[in-house]
Structures are given as C-alpha cells and as structure tokens.
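Quick one: the structure is below, questions incoming.
Here the complex is missing a single protein chain, while all its other protein chains stay put.
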Amino acid sequence: MKNWGYSIHKDNQIDLDRNDTSVYKALILVEPSIARCISCGSCCATCSSGEYTSLSFRKIMIQISRGETKDLYSNLSQCMLCGKCILVCPRDVNTRNAITKLLQILTTKN
Amino acid sequence: MAESKKIAVIGGGIAGMEAAGNLVNLGFEVYLIERTNRLGGNVANWYCLFPDFKPSSKVVEQLKPAIQNKVQFRFGAEVCKTEKKGNKHLLHLNDGEVLECDAVVVASGFSLFDAHRKEEYGYGIYDNVITSADLEKQLAENHTVMTTQHKAPRKIAFIHCVGSRDHKVGNAYCSKVCCVTGVKQAIEVAKMHPEAEIYSFYMDLRMYDRQFEDLYMEAQTQHNVRFIRGRLSECFENADKTILLKAEDTLSGKPFRLSVDMVVLLVGMQADQSLKHISDMFALKTSDDRFLSVADVHTSSIYSGVEGVYLAGACTGPKSIHETLNSARAAALSTAIYLNQN
Partner (left out) sequence: MKVEGKARIWKNYQKEIPDNDFFYVRSCVRQNFFPGAETTFLRIMKDELGINVYDDPAHTSCTGIGYHADIVPFDTTMTVVARQFALMTEKGFKNMIPSCITSFGLYTEILETWEHHPEVLEKARKYLKEATGRTFEIPENLSHASDVIFKFRHKIAERAKYKLINKYTGKPLRVVEHIGCHYAKMFPSKGVGGAEYPYVLTGMVESFGGEIVDYPERRSCCGFGFRQYLVMANRGYTIANTKKKFDSMDPYKPDCIVTNCPGCPMFLDKGQYAIAELEGRVYGDGKYGIPVLTFEELAGIVLGYDPWDIGLQVHQIPVEPLLDKIGVEYDKSAKYKGIGGRDLGKPQHSKLIKAYIE
C-alpha cells in the first residue's frame, strides 16, 4: 500500500443495516421498562456521576438501540448505582436495574 | 311558522354532514352541496381511527341518519358564482341551478399534501414509498399491508411531518393529527406483522389529546416501535427494491442510515384548492397558511366575519374528527342564532 500522507477516512454514520443491536435486544428482555424511555434527559441532569464523567443514561439508551457500543462498558462503570435517576424518571424506567443488567450482559458477552 | 329559512352547506364530508344534520334538527331547510357523488369526504377514505381503532366507515354511517331523506342533496355539484340579494345568498351551481339561501356553512374540508412534491423522498418513483393515505387504502381493501413485490414487510419506516412544518413546500404549520396517525398505523402494522421492525422518524411527537400518549406508550412497550428523532433527508432505492433512508439521529448527533422494505410518508393537511374560489366568492379572508381566517380565534372560531357565512371543520385548519364535529355543531348553532335574530 502506498503512503501519501493521508488515508481514506472512515465515516461516522450510524448504519443500522450493519450495526448489531443484540445488546439492546438482550436488555429489553430482562428490563422491559427501557422501551418507555423518551430521551428527556432527567436522569442525566440528576446523575451524581454525569457531572464529572461521560456517563449519560440517555445517550446509552440511544447508543445501544442503534448498536453503537463503543466505550459502553467504561461509560457504564462510572455509575455509582445511587439510584437517583429512578426517582426523577417520568416514564418510570428502572434505570438503575437497566445499568446493572447491561453490565452483566456485556460481561457475559465478552 | 312561516316558510322555513334555507341554508346551504358546502361540502359533504363529516363537517358538512354534522352541520347539516344539526340544522335540520333545528328546523331549517338545508341544501348539502357535495362535489363528488358520495358522503364522508376524507374520513371515508380512512380505515381505522385513532385513538380507539374504530373503523372510520362507522363514523360516516353514524352521521347519515340525521340527514338522509332530510336534507336536499346536490351531488356532483359545485358553487360557481354567488350573488347577494338583500340578506340572501344566491348560489349558482355548475348545472345551472340557483339556490337562494339565508345563510351558508362552508365545510369544504382539506386535501392531503401531495407527496410527489418532496422530490427527495421518491414518492411515485420508488415502488415501496407510499403515503399514510395509501396505507389506509391498502388496509381498507386487504386488511393487511404488503410491499409492491407482494411480500410481508420485515422493516417499515414511518416518516412524520411530510408536507407539514415545511416552509419550502409552503406549509409552515403543524397538521396536528399526523403524529398520532403515524403511531396508530405503526401499531396496526405491528399487529399484522409482529416480526417486523418498525421505525418512526419524527421531529417532535405532538401527542396533544386524550389517549394519544397512551398510544405512543403502547407502540413503544407492546410493539417495540423504534422512534428516531430526525427528519428524513432523502430516500434511495437499493438494488433489491428496499429503500435506503438517510436522516440524522439527532439524539446521537450522527448521520443515520437504514434500509427498509417500505416507507410510509405521513402526509399533512392543506387547504383544498377549491378554497381559494370559495373565499373569493364570499369575500372571506384567508391566512398565510391558505386556510380560512376566523372572526376571533378564541371566541368566534366558526364565524367568517362575513354576515351569514359560518365555517365548519378543516377549512379553518387541521382538525381531528371530534374537533371537526364540535366545530360543525358550533357552526350550526351560531347559524341558527343568526337566522332566528334576522
């Protein structure tokens, strides 16, 4: 291969024809309340961790439903499991349990 | 009682039917002028209704007894010209007949946005791009939905706001009922094809009325409908006739692509072309959105501001069925009060 000082860029699009959404499918079976999420962001605003780290439950829900799982485990690991997010969720999503189950799924997967 | 007063109701959709039925009930003589040869307007083209999946034909049937053999129907008729004679309106119909009326109720309804105009969506070009109205027709005829290749769709995308909230096509307003229609249709399709993956591309979901939010929740929890916040940018046809969609997943802030077997464009409501002629004849005002203006949006939303001319249904902007029928009843009542005072 030639080196001309540049390479062909990779695109940054979410390609649902290609992406694997099995993590989301596995999670929704054990924590069905995640289907109710409307991405309002209440959980993130109250999150003890989110103010200091990249943890965002809203983003994680979107990412796994799109099959974008890069950095997922390390993001999730920042959760303190305090459960404040459950209190504020208007759609009664069991956010804390979703995180613990998600960690389990990812651990088993790898 | 002296000779009963005469009222012309323009439009035989549900607004015209309800207004006519109420006016007959109040003792007036009513002409119902309908340009087609059937009653029910746009509603008669629909399959089932939000929020309770009631067949739309039943609504039309329920409105019929109040008018059948009670109003004077003029089917295939359009008003070509009007004249004022004292307090009376003379309506010249296309067959030469002249109706002399004491009041007029305009109930000329709406028409659906012509999806061909969104060229980038490929309606009329790509086989499996259809509109919400096409889907209702398929459902009404076959009680199921299939791709143009007669296969059960495995992936379907509903596209919100087609011809609504779109300055470029001249419809800057929200058509209001398409959001819940999209959710209703997603649920219907999910029930028929439980294995199918259903996607919904939206900008906002405006679940403004009773039970709408419940439908949205049902779509999420019972049918796993995936809601993607992002307006569809364009459609392409893949070699296998599936449709490739490009949108932004605005919640991820990334471009998004997905191939589906079928795309349903949720077309909005717009002022019918005939409304321009009607507003010219009666000297009615229209707004920037091309629907008829009302005398006061709060207190007089069924009065045109022109003496003896009342407005019912979607000629004054997008409305759901119950809103349409309420406005028709209100227009009938206001017409009656006006006629009793004059």
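Labels A and B are assigned to the chains in the order they are written; within every chain, residues are numbered from 1.
In this section, a contact is a pair of C-beta atoms (placed from the backbone, for glycine too) under 8 Å apart; a residue touches a chain by one contact, two chains touch by 3 or more.
Source: prediction; values computed, not measured.
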Of B:D127, B:E213, B:D289 or B:E323, the one touching the omitted chain in the full complex
B:D127
Among listed residues B:E29, B:E237 or B:D289, the absent chain is touched only by B:E237
Against the chain that's been left off, what residues of chain A make contact? List them.
1-2, 4-11
Absent-chain interface as seen on chain B, which is shown
116, 119-120, 122-127, 234, 236-239, 244
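Basically, only the chains that are shown with their structure count from here on.
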What's the distance between the Cα centroids of chain A and chain B, rounded to whole Å?
40
Which of the residues in chain B come into contact with chain A in the complex?
217, 220-221, 224, 226, 229, 249, 251-252, 254-259
Quick one: in the complex, what on chain A touches chain B?
11-17, 28, 32, 35-36, 39, 58-59, 62-63, 65-66, 68, 91
